[in-house]
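A single protein chain has been omitted from the complex, and every remaining protein chain is retained in its original position.
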């Protein structure tokens, strides 16, 4: 059994879904693991992770719209407003999605379904540098 | 340290929670692992995973009802409608729940609490064949 860890920086340009499936695949390839488990971890509380459809970009736009409506900017009852109107909604949207996702590795590949892509879900309005960590464990 | 992977097909008959706790337990038994970790992964973006109460079926019905109200069919602003009115709500409900869940294994058993069952949460209206992958790692 072997393991490896890799940190990846994702540069975001405002709220939305940024695909990191290639980074996932490259990490598995570089690890030499043939069968095992890869875990993705997001080191922030105002962006998150999501596996979602990689085909029609409308799905990502609609997901973004849904979360914008569920936890909109300017909710009157919010007390944490020091970093602006998009700050607390960002924490809420992160809480509603994922901080970590684990995916089995089969025959050197992530066992993603045909339509699954891995995304960093940015919830802040301004550009950010985000840090994601991949951990791979398994048999080479 | 040993590991094993198993793919399971779940046949769904419309939106709702389908219990797969037996498949989880059988996978652990077959692996021979006495202590370790099992990870469940759902290979779709319009169904998901959930650990929820396995006692009163009303809990599952109420969960289904809640998500039906939170992301209902026919939201006017949705643009991704090619596969019907239940398609985008299914992606949203999947995003709000889990694509992967990891459970420790203690003394040959999944460390589930007394009232915890593992469910595939189908969000589409029509029957589907769903693929779930179990990865087990630990000491035999």
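As written, the chain order gives the labels A and B, with residue 1 at the start of each chain.
Definition applied: contacts are C-beta pairs under 8 Å (C-beta built on N, C-alpha and C of every residue); 3 or more make two chains touch, one makes a residue touch a chain.
Quantities reported herein were computed from a predicted structural model and do not represent experimental measurements.
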Inset, instruction - Have a look at B:59, B:75, B:109 or B:125 and name the one touching the chain we're not showing. - result: B:59
Legend entry - Contact set of chain A toward the excluded chain (per top definition): 1, 3, 5, 39, 41, 43-45, 70-71, 75, 77-80, 82, 88, 91-92, 94-96, 98-100, 102, 131, 133-135, 137
Inset, instruction - State which residues belonging to chain B touch the missing partner chain. - result: 1, 35-37, 50-53, 56, 58-59, 61-63, 65-66, 69-70, 96-98, 101-104, 106, 111-113, 115-116, 137-139
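The rule is short, and it goes like this: only the chains that are shown with their structure count from here on.
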Legend entry - chain A and chain B: spacing of chain centres that average the CA atoms, whole Å: 19
